[in-house]
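Here the complex is missing one protein chain, while the rest keep their positions.
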Amino acid sequence: MVTVGVIGSTGYAGAELMRLLCRHPQVGNIYAASQSYVGESYASVYPNFHKVFDEPCQVSDMAILAKKCDILFLSLPHGISSQHVTEEIIQECVVIDLGADFRFSDPNVYETWYKTTHKNRSLITEAVYGLSELYRHEIQAARLVGNPGCYTTCSILTTYPLLAAGLIEADSLVIDAKSGVSGAGRGERLGSMFCESNESIKPYGVATHRHTPEIEEQLSLALSQGKETSGVIISFTPHLVPMNRGILSTVYAKLKTGVSQADIERAYATMYTNEQFIRLLPYNTFPETRWVKGSNFCDIGFTIDQRTQRIVACGALDNLVKGAAGQAVQNMNIVLGFEEQVGLDAIPGFPL
Amino acid sequence: MVTVGVIGSTGYAGAELMRLLCRHPQVGNIYAASQSYVGESYASVYPNFHKVFDEPCQVSDMAILAKKCDILFLSLPHGISSQHVTEEIIQECVVIDLGADFRFSDPNVYETWYKTTHKNRSLITEAVYGLSELYRHEIQAARLVGNPGCYTTCSILTTYPLLAAGLIEADSLVIDAKSGVSGAGRGERLGSMFCESNESIKPYGVATHRHTPEIEEQLSLALSQGKETSGVIISFTPHLVPMNRGILSTVYAKLKTGVSQADIERAYATMYTNEQFIRLLPYNTFPETRWVKGSNFCDIGFTIDQRTQRIVACGALDNLVKGAAGQAVQNMNIVLGFEEQVGLDAIPGFPL
Amino acid sequence: MVTVGVIGSTGYAGAELMRLLCRHPQVGNIYAASQSYVGESYASVYPNFHKVFDEPCQVSDMAILAKKCDILFLSLPHGISSQHVTEEIIQECVVIDLGADFRFSDPNVYETWYKTTHKNRSLITEAVYGLSELYRHEIQAARLVGNPGCYTTCSILTTYPLLAAGLIEADSLVIDAKSGVSGAGRGERLGSMFCESNESIKPYGVATHRHTPEIEEQLSLALSQGKETSGVIISFTPHLVPMNRGILSTVYAKLKTGVSQADIERAYATMYTNEQFIRLLPYNTFPETRWVKGSNFCDIGFTIDQRTQRIVACGALDNLVKGAAGQAVQNMNIVLGFEEQVGLDAIPGFPL
Partner (left out) sequence: MVTVGVIGSTGYAGAELMRLLCRHPQVGNIYAASQSYVGESYASVYPNFHKVFDEPCQVSDMAILAKKCDILFLSLPHGISSQHVTEEIIQECVVIDLGADFRFSDPNVYETWYKTTHKNRSLITEAVYGLSELYRHEIQAARLVGNPGCYTTCSILTTYPLLAAGLIEADSLVIDAKSGVSGAGRGERLGSMFCESNESIKPYGVATHRHTPEIEEQLSLALSQGKETSGVIISFTPHLVPMNRGILSTVYAKLKTGVSQADIERAYATMYTNEQFIRLLPYNTFPETRWVKGSNFCDIGFTIDQRTQRIVACGALDNLVKGAAGQAVQNMNIVLGFEEQVGLDAIPGFPL
């Protein structure tokens, strides 16, 4: 049994982590740390935890928690974790950071898109990008994991095999993504209010969303067979959908000449046939976010549009599970040598 | 490991049963029987089950399944199960009927409210009412369990202790209940369509809803200390709320003279302190359906309105879990001598 | 053509007022005053007003606006309007206050429930309660109108005829009300966020909601034939429903002995047959908020529950129209001698 800590446990991703960890058969002690609710019962902040986890919220002291924990999850706004994680801390325990600070190999890319200075360039080389299906081997030995973003996990998993197998024109890639409102977090912002997002859909962050460079780095690695972290440039447009959870990425790309349905199916199968959390749908069948809700699954489907010689591929996942907390636990399982699906076997609920 | 069957597995309650049973640590084989989808893969009907339960739907033959199963769940429209359950079947296996046919001790009450003839009066005396917290002892020995309705479970759990302890005027009881749309089932009816129920609230079945007599029978038993199945007559009004899941019952009753907050807290505590699935909220705190969603919990809170000398008590549960499939599994656990919470320890998800 | 001003025009009720006033055939100039957005284009705050009302928001100076306007609407948090309205202002123009400050005849009642001191007791006697159907005559001559609350309009319209005609036991009244989220206003509060209110229902303000005494004052007047402003005490419980708009009040009361369906129909007909905005539904037919959405209608239906000898009556309206801005415009029409339905003839939209 291991001891874990969650810093930022009272945000939405943090609460989902708590939900998974409280039922993880290998997890013993859990420290739920918070900025705003120190000393208050966790169940008073999230009443769904009554009779489940009624302990008080802890002070968010990374150094102290690192000494007590085997794994420390950080679920904080970008720019915070890089200020506090140190070499000492990651010697004490493995840090899985759900924020953006340790997702990029090139701090300049981070600084350009996040419009801030990276506070901890020296640790970047220690960080492993936590897209479990791609970097399982590296994650096993990692002390610091940069857990991917929600849009990015969905978009990369859907697109990576196509580029890795050389089936599409990289410069034709358009990713039109849609997310539920929980992706915006629990902060009290006008745009996250019920009446402002209910019964409407809107694009946002057009051509500027911060998940863009994260997707591009991984897709560049796919295209270059791991040699280059840049090169692929995509159009990425997220949209806000009036639902609590779920992300759908609709990917458009020109097929290279002669590419067949079988080629594409082979590319996906090669990468994902043995993956427990990736579900490949039959040809011309498409994912819907309801079928993955509450689970760590990512569903992928595609069709070939003969008229335009484009592939249209879609991926769907639960932004708080495979897009955040679930993948973080998956990474914990990898780091600690557990079976990867331990504590993550929830079946998607429907209707939920 | 036990073998179970679900007849009516492709309705919403049936699918929720499947979800619980597929992850129940004591359940081995599962037969998913269906009327409309025999031979089709269960996961093609409910794609959330891909990689989880891809087996084909079975023929709904109760006699055959009874021979194969330890427990047979029936999730059928009222009037069907009573036609097919026989003495032989319940000798073969324990039947847990999620429909209404075996919930009433008096078939005349059933016939009056359901406007039909009861097809199997002889088995009524064998049936045990499956409100687990109230009839645990009887359920242990039952061969046939009439699993309660969703509104009824919520309304009875909230009101029973007040009557059993003699704290309220029975004839002043008003229960105003609200439910998500999944309670109406998967049938393609106009009123269940998105645009017809979204962004609106309505009452329905006013003064005629069939859960009324079921609540009244149990509350009569509460009032009479188990001696009478009639006597309590209530006003019960259900409302349709634009959400997938959840039931909230708001209960109003005149307090008997001199009844104090402490009396009420004692009445609830007496019945529920040791109950794992009942969560009593602090005084003047009220349940919300979001805090129980996806779980087998029923949350209860109340306040005393000194001005009107009424208690206002609220109960909330997930209509497909504690209000249907969860309670059915709870009853299975009781029948088979398992720990009652086995397979039912899901923490409510939020935001979900 | 008249000139009107709206102070608090950037709240939800204010914006709905703007929408109605911009299309009112007798309204010429409109001043949209705001606290937070002075100088900014109104359409930048509410982009639905592009090409409709692109003028800048005005300073919220009541004295200055009173000089320019025939009618001044106040849509402010309680306690503010009473600080600023003066005898001089209501000599300059008619003030229609959508807040609570001038709704009560007894300032002590206001102070008890609103837990504040009334800032302007002298003007209370000048104020007319703006429930148009009840006080049309008084409103015609009013200089200061206290526009009713949303729950109150719905609850009073549904219940008033029953008490006025002596058909029900006043002390048995229970009003269980449900509202969409726009009733909570545009303030950025946790409980109003999408993920916090979507897919859930909860009661709030149980036994303490401030619309209670407002309903009680009017129902007391109904019971006493206008002689008493107190006497009726009700149980009133509001609930938050995941939808933008709409209020439903479900009213329960014991019928006096011998009261028939015809008696009740007569009581409703007597008061409402000539009312353009009240729609009486056939016996045993119930309103749904979707059928009034976007309109100034209030729909009312009822049934008699012979078993309990209670009437169950329901009223439904759009909280931002008949429950706020629409009724305010209706009152303006009455004050200015226009036809009452001018500018208020929108047909409810469906599905909307």
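Each chain carries a letter (A, B and C) given by its place in the written order, and its residues are counted from 1.
The criterion applied here is as follows: a residue touches a chain if its C-beta (ideal position, glycine included) is under 8 Å from a C-beta of that chain, and two chains touch if they have at least 3 such contacts.
Given the structure is predicted, the values throughout are model-derived calculations rather than measurements.
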For the chain not depicted, the shown chains it touches: A, B, C
Residue of C:S9, C:S182, C:S197 or C:T237 touching the missing chain in the full complex: C:S182
Touch with the omitted chain, as defined above, among C:G28, C:G187, C:G226 or C:P351: C:P351
Chain not shown: contacting residue from A:S132, A:S155 or A:N244: A:N244
Touch list for chain B against the chain that is not drawn: 12, 181-182, 186, 188-190, 192-199, 242-244
Residue ranges of chain A at the interface with the undisplayed chain: 171-172, 174, 176, 178, 180, 195-196, 198-204, 206-207, 233-235, 237, 239, 241-246, 248, 250, 252, 284, 286-290, 293, 303-308, 310, 312, 314, 351-352
On chain C, residues whose C-beta touches the chain left out of the figure: 12, 15-16, 19, 22-23, 46-52, 182, 199, 244-245, 276, 279, 281, 288, 290-295, 297, 299, 345-352
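In this section, only the chains that are shown with their structure count from here on.
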Intercentroid distance (Cα basis), chain B paired with chain A, Å: 37
Chain A and chain C: spacing of chain centres that average the CA atoms, whole Å: 46
Chain centre separation in whole Å, for chain C relative to chain B (CA means): 39
Residues of chain C engaged with two or more neighbouring chains: 195-196, 198-199, 242-244
